[in-house]
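All protein chains of the complex are present and in place, except for one that has been dropped.
The chains carry the letters A, B and C, assigned in the order they are written, with residues numbered from 1 in each.
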């Protein structure tokens, strides 16, 4: 977190000269001081020993929020929303929040939804465009998924910008993960190349909570909520049977945030495996021996494994055995561990009762819980504020309890990971009682 | 349903001569008419054209409930509870209900729980016995699983009865599925052979809701509740992606009740596959073509498959391909369909987005919802009433809205199935719009 | 239940001559035997000692379900739906079920919703009419309330029938409680007087579950679910504080079904008060003394009171004190008991901590749970089947596990009550341990 430079200014399309319609007046007639100045910035690192006493060099983000002057004329502005990648609780909340803010607060009436993510920009797919207004977003927050649908995979950047030009778009709100934000960045660059005045505002989406410079991503809290159910289930199964083992696979391709947080929510897990810490299966201090010790001692065990954990196990010797085509992508650590654990105990002639739970798609497609709904509301409103002010090529992020603008250049292409020496992971080790590392 | 004969009397250990402690008095001093007579019987088939006008031949069950006279002396009675087989929402409610009823209403203070199902009777397993009282069952209804644990598999009947003798047991409450009830029946027979006075009361447990002569089994309603979540998830995933397909596998080894009922709860499914109706995959009127038609027409599809559906697909040619050892047991229809659907569309060069959901263990290990809790309370109380009255070798069942006694001889070894011409399945066909049969 | 005569035929508008579009064919080409015959009837009383051996006199209901011949021509039929009275979980499920069944299965495309209940028929209120189709009912089952809205109070029957005539309606589906069904009956009579061919199908709605000849009403199960939460809350508050008392008021103006069932779901309540059993507050065996005994002995108490309980307390002497205007309607038993309990313990100088919970409107406005959704689906479909067959002036009811047609003449104006000697109430007495009656 030391090397990036995001204290640069956020790109803007032009000078914001129009008075914001958010101006309100107090009882006494004075305007309410509700606007956020572009100079208001949030410190990145709040640990005081990390602070450089030289004020000019303290890293900080531009604070999000409504600006007193806006760039776009609401009566002539056309806005576009697209949701991309995997489903995540809260997509509909964000769509609704953007639409209500544009419509009621900024008086923007032309709002359109692109269907099925980036595909919707490409004529060949023939996906319709959806008119968005308070009526069309009524009640959608109670439903999971996205009313705009989604798709995975890249599309031609030039054709996307062609579409924006044809539609005469002013602001494009893109909700998506790593790949989407990378595409958003390229779109913003192509727009700059063509000298267009289109703002690209990204809202980071990842159920893994692993986007760089984004301390919390929407949907994560809902995911923890439901993952907890799965852990309770695994625990109940494990304790009910002699030598019962509950094995839950949770999302987390590159980071173990969900596995770790869910483990702390329930404190019923005995082992948590995450991508940030390699696993050693065999040997006296290996993972399988640790399970055996637990089973012999306590008669049951609950294991949470992040989907990206243990990829080191698929190197070399395992590779041949499990994936002849050499494609690392398809290694399923959940099913792999299920098999390895079963084999281990079978070889030891210890009968076990192993139950495997993979709640992935139940979690992804739920509506957001209240906490995520509040969060999505802020993300949506701040995305609108940023776009209306003519800012572009930025993410709406949450950092140190404040909503901030993160330049796309600073975030995309990197990933947030758990620090194996940090409080979160250390707390998991305390809660589970597991060894910090499984070695051979 | 015409040929069995359960109008025979329920076996009893001896004449019930002791006045029940449930006697209460009304305001005016008269006793409340709260007892159920042994002569009170519930008609099995309530459709009037099925009734034989000859009164003597109408099939009926003995009604459950408290008897005015009881067989056991509460002050000397020792009761035992065991929960067997797979977990099911409501096990703790039933344990709690039995314990509270025995303790507070009948004043029976010696109640013990056998750990890990039938294993707990066998000395070699060294499972402890648990003292059960209002304190030890406090709050357990809020937790899934069973505080007594469970196990699968048969144990020696003679050794089980030895254990009951050694423990000086009066009533054994056995909560379990088909296999457990079969064991219960044999235990009752061995007890009769040994001329012991031990009542065996069965409480049928099956999340598949497929026990013969039992219209509803506990936990089923909770299972439908949660299965609905999975279907919502599958639906949200399916509609979000171009050519999205959501495939949910639900419990139901021999009967499609859960798949059918959950489909009706949400009315988002387009195809439901159950064990009672064979599946034809290929051909113009086959299942895969039907999915293709739906995808081409509506762009998404939601499929629910009961785990026991489509076993006909694993005959002959498939057998070799999928299970060389010839073991029919391990055919996983969910993963099988996932592969077949993927292959079909790949061959047609139609890109799809298929999501597979298997919520099994999340469902099984949940606490009961309110409806199941009420139901479990009645089952537990009526099991106690039956046992206290000296009845034995019976199941507590629910039939035509009444709690009844079903002789174990009448129920065990048979299975309840959905009638493909009945209202439930026909309603599923209406709700999904699917063809009644997939043919080639 | 002995005196009514509902074995009379259900009124019909004319002979059903049109072949139903529900005809399907089996694999082998034979039609599926899916239709219900008008002669298929369900026995009312399933206790065998209540049966009269003379077959002709057994009371029975006509079974609901699709008929082979229908009366209305789907291509020319216009259907109307109205929801009336208080909100109840499941209203949107029923609307959706009726619309989907009419649209997809019977191919009826003209379906309209009347806004705000009976008001919507009266021109002066100027409520719009809503076009109902699969699109307009998409996803509504996930939302509480009714998309058609509702209203309370009577409207002019003649003007309602005028509206139906003007709209050229064929079937009117009325979802509502006692008053609504009484209005529906009068509407049907006025239609008969005018010699119109309009079917009036009632779907009984009551969160109190107290409609005569209807064993279960939709929304009740959801209400129990949520009432359980309130009882848990009251229990947690009561046990947490020295001499803690939790007092929950639940719906139930004339019947205690909800209070009783919720008490059984949680088994945490110590006192349940229902309209069917008078309360005596004072005296050695009175209610207040019973609470005191419990508080002294166990240090906490949980009380559930149905809103219609204890109306006897407001007679005579109380009347003057509490309601000078003599208006019985506004006696709030919950607040009344709260005050009386507080006074009692204050007079005894015993400090208590009393918490009062009234979850009424939270319950009424929830979406249906899965169980109620399934149930609403059947009610809606069977309402459509009945109307399409030209039947009229009937309720769709659930009785002995079957859906049946109940003539409005047989049900309206009466009320289902709990039998203080029946299993339900006796089970509550067992679960709470309270006295059967509080006397002075």
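In this text, contacts are C-beta pairs under 8 Å (C-beta built on N, C-alpha and C of every residue); 3 or more make two chains touch, one makes a residue touch a chain.
Predicted model, so just to flag it, every value in this text is computed and none were measured.
Interface note: of A:353, A:373 or A:411, the residue touching the hidden chain in the full complex is A:373. When the full complex is taken into account, the listed residue touching the unshown chain is A:262, out of A:262, A:333 or A:389. Although one chain is not displayed, its contacts with chain A can still be listed: residues 22, 24-27, 32-34, 36, 39-43, 46-49, 51, 53, 55, 58, 60, 63, 65-66, 96-97, 100-101, 104-105, 141, 215, 221, 224-225, 227-228, 261-262, 264-267, 369-371, 373-374, 377-378, 381, 400-403, 421, 423, 426-427, 429-431, 433, 435-437, 439. The chain not displayed touches chain B at residues 139, 142-143.
Along chain C, the points of touch with the absent chain fall at residues 87, 116, 119, 125, 127, 143-146, 149-152, 229-230, 232-237, 239-242, 246, 353, 355-359, 361-366.
In this section, only the chains that are shown with their structure count from here on.
At the interface between chain B and chain C, over half of the residue numbers involved are used by both copies, so each side presents largely the same positions.
Note: centroid distance chain A to chain C, computed from Cα atoms, is 45 Å.
Contacts with at least two other chains are made by residues 143 of chain A.
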